[in-house]
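A single protein chain has been omitted from the complex, and every remaining protein chain is retained in its original position.
Showing chain A:
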């Protein structure tokens, strides 16, 4: 077998059109996952009754099952629920009108939320209890102390691991092809299906993923430098 170098390029150019889809899935799942994770982590750290148990169960179940399984459960399960609810309320809404990418958004957000909740929780644990006490001592309420004092420090600590989660979701977004969403990887398969040059096509896909990952790494490094300014020691 000979490698068709020119086809790698051809495939590469074709794959570019799928980048927005991949980035969109990643961005949505990471953003929603971050919010879910933040709430989950805070609720667990401060042992909010009921909610913390729900959050714990959510994290163990999601982390204990594959991302592909989440997608399939949502894909096959959600329409049943949506149609039942819609019928019961007489809304006339059909699950078939949900776009395929919607299932990817929902399921990957749930996946990302569980992993990010653990990342943010570790960041919260890294913030010294004295910081919260100092915030209380100047008369802050718990929400004020969390928002102004604890979370900014916790997120700064979590940043490297959060970027890991983003990269994980970027690569995980390839699973969306299972529900017929055409991301970069899926596009590679389609492009190659006419001439069977799969290796070349996937090589091009790999190059694009690597490039996107490098971009995320660079952005994280920049952000880290800005956010962690205060950690640069001077005297003491």
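One rule holds for everything that comes next: a residue touches a chain if its C-beta (ideal position, glycine included) is under 8 Å from a C-beta of that chain, and two chains touch if they have at least 3 such contacts; residues count from 1.
Heads up, the rule we're going with is that contacts and distances are computed from a predicted model.
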The chain that is not shown, which UniProt protein name from "Sarcosine oxidase subunit alpha", "Thioredoxin", "Cell division protein FtsX" or "Amino acid ABC transporter ATP-binding protein" does it carry?
"Amino acid ABC transporter ATP-binding protein"
Of A:65, A:144 or A:180, the residue touching the omitted chain is A:144
Among A:3, A:73, A:91 or A:134, exactly one should touch the missing chain; which is it?
A:134
Out of A:42, A:110, A:156 or A:191, point to the residue that touches the absent chain in the complete complex.
A:156
In terms of residues, what is the contact footprint of the unshown chain on chain A?
128, 130-131, 133-141, 144, 148-149, 152-153, 156, 229-236
